[in-house]
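Got a structure for you, questions after.
Removed from the display is one protein chain of the complex; every other protein chain stays in position.
Here is subunit A:
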Amino acid sequence: MFPKGTKRKFSDSGEEPVSSGDQVPAAPSVATRSLTSSYSLQRQSLLDMSLIKLQLCHMLVEPNLCRSVLIANTVRQIQEEMTQDGTWQIMTQALAAAQCPTDRLVATEVLCRQTDAAAQAGQSPKPFSVGGLEEGYHAEEVVMEGDVETEVTMSTLAPVSPQLSSASYLAGPFVMGPCWDEDEEEEEEEEEEEDGECEEDEEDDSEDCVSEGEEADRDHLSPDSRTGEQVFGTFEIKHPAPPPDPALEELFSDVDPSYYDLDTVLTGMQSAPKMGPYDLLESLSSHGPTALSSSSSCRSDLNELDHIMEIIVGS
């Protein structure tokens, strides 16, 4: 069973104490003051709870697909409603403002796959930061009666960058780098085939792949200002540092961020080292707004996580 409740316990009675960290800029506070209705708070709380549940089910040995799908659908509904009444924008702005510039992308293992020369520069080996998620990134149908189709797809990113597709989520502990670098321009289906094959190879070439994969880091970061993603982003919390690059923004413009992390949930990552609740918190905090290079500590204070949670809930 999951730990009861989240950091902020849902309260039917309405207002929860809203506390903002020191760093929350004035602008978002003003804007967020409009979200003080009981309904909005409840809705926000439900959203947070749902995201925690999705995260937790990454960590389970065998996440229940039906449950994951139902929770993900609930999150989508909330997100749609919040987008309609404009509160989504406000929240994402508040989050963006609260992010430290040195953040790196974390669970976007996807983007680690770029063989961008620029990205190669000065990238230190990045261990997969999300403890459980890491192990969890297995394709459902890695081997299935000869069918090498991969479940995991980031197809919304695929058109953007063919490499950032299915196989990227095949990241297991031994899959650090793609052997599919050369497949850049291929169709997604073919790519899936390749990926499937690659995955088998990767186990042999893991060493080689590792160094390639690490270059991944990028400046390609998920469009942090994008709506839905932000919400999921908060739980993988790491935001791209670099100043927005218009070319990149355009590249990612048709990304549907709401699926960004649902994908990891729905693509059947079923393996995970067994993690207790504290492990979860630690791994979440490790995607805190800190640089994630192996040389520096991957773990930030839980305080920073607290801070972020306050922003999510309070703003």
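Convention: a contact is a pair of C-beta atoms (placed from the backbone, for glycine too) under 8 Å apart; a residue touches a chain by one contact, two chains touch by 3 or more; residues count from 1.
Quick note on the criterion: contacts and distances are computed from a predicted model.
Chemist: Between "Phosphatidylinositol glycan anchor biosynthesis class T", "Serine/threonine-protein phosphatase 2A 55 kDa regulatory subunit B", "Myotubularin related protein 9" or "Auxin-responsive protein", choose the name on the UniProt record of the chain that's been left out.
Modeler: The record for the missing subunit names the protein "Serine/threonine-protein phosphatase 2A 55 kDa regulatory subunit B".
Chemist: Any idea which of A:78, A:94 or A:309 touches the chain not displayed?
Modeler: Missing-chain contact among the listed residues: A:78.
Chemist: For review purposes, identify every residue of subunit A that touches the missing chain, sorted by number.
Modeler: 1-2, 4-5, 10, 12, 42-43, 46, 49, 53, 61-62, 64-67, 69-70, 72-74, 77-78, 135, 138, 140-145, 151-156, 172, 256, 259, 262-263, 266-268, 270-272
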